[in-house]
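Of the protein chains in this complex, all but one are displayed in their positions.
And then chain A:
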Amino acid sequence: MAPSAADEPEVALNGTASPETDGMIATRAHYAPPWADVSIIGIAGSSGSGKSTLSHAIVNKLNLPWVVILSIDSFYKSLDAESSRKAFRNEYDFDSPDALDFDVLVERLRDLKAGKRAEIPVYSFEKHARLDRTTSIYSPHVLILEGIFALYDPRVLELMDMKIFCEADADTCLSRRILRDQRDRGRDLEGIIKQWFTFVKPNFEKYVNPQRNVADIIVPRGVENHVAMSMVVQFIQQKLLEKSTHHRAALTRLELEAQSAPLSDRVIVMKQSSQMRGMNTIIHDIDTSSEDFIFYFDRLTALLVEEALNKVPFVAWNITTPQGHTYAGLRPKGEVSAVIVLRGGAALEAGLHRCITDCKTGRVLIQSNVRTGEPELHYLVLPPDIDKHEAVLLLDAQMSSGGSALMAVQVLVDHGVRADRIVLVTYSAGRMGLHRLTKVFPEITVVVGQVVPDIEERWVEKRYFRC
């Protein structure tokens, strides 16, 4: 088993000044999200040996959104006209490693290992070609790569944490293959059998079977093999636990580093004018009616968003007034969009739309694990052109330790949003969370309604949504 890179410390001060900030000398702390070092498990075996069934059974058993399956079938090469004709006559060898595009596979796996989003090609077995669209994989903690040649390419093996070889007798394999190819891939019986004896069987001996030599475990009888199943599941659970422990430890370490530093000048705390304090008083009062709470919260968040919009880039714009005079004004340099950190961030949407009625809004659901407090990414939809927007407002109602804000910013950065274009808008924030966040991302701007001394339960969204 390959040693896990997760054993290395995930937080390090590299002591370099950040290039984007003009002349600002800042030591940047490093944050590694739990998906930055995805564990990869390879499951290889003969066609029909139950790889895919086993993978799905494992994923179902774990039932976590960050354990995903990647089928090596997605990486079949698109066929040229000649090969395509062969393929339709069942004379093309799909069971040789040459049919697969390992270069692209390795590239995508390396992207995922680096915590980036990876676009996975979609291969059509009916057309024998890659389709124009891709599916994307982002932020898995554990990835199961399954396919007849999952353990074939040495570059892929190098990235793997566990290698499994599935075994089944040839009769079982052939009968499963007949059923599958008829049902899912629109082939006829004669073609399937022709393919089996021309390609599948000889290739198994030549290429597939030797993979058992590099496997960590060999699983006979596939999904019926309960002992093997629970071994694999346990291994993955162990990996997930390690990742979670490292992630939490990293967050704690950032916390300690952050305590002594002064707040960055990019953290803008709303001026506590008498109206601001008066509204805060009504919002904080446990005896305030829901109607009043929502009214004053909306009023206050509109002001937060107005303040945040002062931090987006503007360009000069000369206009002519109805009397024909010119005025040297300004306009926003480009599109400003928003990303809501669910569920709390949705409480700021009314305020957002008072300022930008048709603001494009992405949504990301980050939940703190009830047992460990670790933030976990559950759901993510972003505007497709978000990397082109001049500014992205990241909205959350409250930020206490800053764990989920850190993760949300990381998600935006992973999607090509420059950190200096991100403006985090939050009603209230803990001092330590602010330090931690701006230590890792010194270029982001934060607009905060009020700073509270310590970690606080998320009460604002409970009051706003009344549950």
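Details
The definition used in the following text is that contacts are C-beta pairs under 8 Å (C-beta built on N, C-alpha and C of every residue); 3 or more make two chains touch, one makes a residue touch a chain; residues count from 1.
Everything that follows uses one rule, which is that contacts and distances are computed from a predicted model.
Choosing from "3-methyl-2-oxobutanoate dehydrogenase (2-methylpropanoyl-transferring)", "uracil phosphoribosyltransferase", "tRNA-splicing endonuclease, subunit Sen54, N-terminal" or "Beta-hexosaminidase", the protein name stored in UniProt for the chain missing from the display reads "uracil phosphoribosyltransferase".
Within the complete assembly, A:Ala316 is the residue of A:Ala81, A:Val227, A:Ala316 or A:Cys467 that touches the hidden chain. Of A:Val227, A:Ala328, A:Val370 or A:Cys467, it is A:Ala328 that touches the chain left out of the display. Residue A:Ile286 is the one among A:Ala81, A:Val227, A:Ile286 or A:Val370 that touches the chain missing from this view.
Against the chain not displayed here, chain A makes contact via residues 22-23, 265-266, 268, 273-275, 277-278, 280-281, 284-287, 295, 299, 302-303, 306, 309-311, 314-317, 319-332, 354-355, 357, 445, 456-457, 459, 462-463.
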